[in-house]
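Removed: one protein chain of the complex. Kept in place: all other protein chains.
The block that comes next holds subunit A.
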Amino acid sequence: MADVALANHARGGAVGAGLRRMSAALVPVVVVVAAIIALWYVACVPMNIKEALTQAERAGAVIDPPSAIERRDASAIGLVFRNSDHIGATFGQERPRLPAPHQVGQELWNSTGDMVLRGRAFSKRSLIYHAWVTLSATVLGFAIGTVAGVALAVGIVHSRVMNMAVMPWAIASQTIPILAIAPMIIVVLNSIGITGLIPKALISAYLSFFPVTVGMVKGLRSPDAMQLDLLRTYSASQSETFWKLRLPSSMPYFFTSMKIGMAAALVGAIVGEMPTGAVAGLGARLLAGSYYGQTIQIWAALFAAAILAAVLVGIIGAIQGVTLKRMGMAR
């Protein structure tokens, strides 16, 4: 490592080396993204060809085979080859089975950046508004889940009884499909007058506490026997051992499990928005899209969720980087 750095330095300074390292990291990412987009466009053709041919026929074009019933039973790939003139139409439909990447991109822009430019960022048609609704439930749920997860882990590590009593239940809780339990949580809380943000946040918390518990149990137990013996030779108490050794040792595990917990919290919030009747949020947007066959809207909402998750996990990653570096624990 040091030798490489030295050699680079001799060749053109640290800046050049940094740029080279960045481009070395960028190239594989760009290649993979390009491959996915290319594959996506290819997949659009057979997915959308039947609808495209139907529309072309209505517009007066001659299609092979001419009978709609025959086309229904024909293989999509065969149809593509027999009607290659109409391939272009598969990328521009209003309600495609599989929207093309540029259609999704356009919809994303129309419902975010364009809305901002027109000063309607928080209109009900704006994805920013829906993302904000989902984000608030996600962050609140994540906070509850993380606090609960850490508290459980502390209990499990320090108490034999909790270790044996809580862990099986924590694992069992995650084997229940969230889709089954989410409507029940919403209905039960609604019947006692709690609506809106809290029920969704609780579903998020339900999903996100688990990775935090598992990660923190492992992290708090990560100091080896020698480290614990050392503190015993100082007659350190359990709480001193916790604050001075166990907690700092668990930090790398804490951040890793928070990243998983954050992604799980977002899924929980989206699922929590579905049974409420599609009022607001990315989940509502997904559901509304599927009610009305708005595939482009569904995909745009999916991408908005993915971008949101990436940003949230990225923020935790950045905090992790700074914290561990300042703690001298960066790897």
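We adopt the following convention: a contact is a pair of C-beta atoms (placed from the backbone, for glycine too) under 8 Å apart; a residue touches a chain by one contact, two chains touch by 3 or more; residues count from 1.
Operating definition for what follows: contacts and distances are computed from a predicted model.
With the options "NitT/TauT family transport system ATP-binding protein", "tRNA 2-thiouridine synthesizing protein C", "Ion-translocating oxidoreductase complex subunit D" or "RNA polymerase sigma factor" in hand, the undepicted chain maps to the protein name "NitT/TauT family transport system ATP-binding protein" (source: UniProt).
Checked against the full complex, the candidates A:L189, A:L231, A:A280 or A:I307 give a single residue touching the omitted chain, namely A:L231.
Although one chain is not shown, part of subunit A still touches it, namely residues 226-227, 229-236, 240, 244-245, 248, 251, 327-329.
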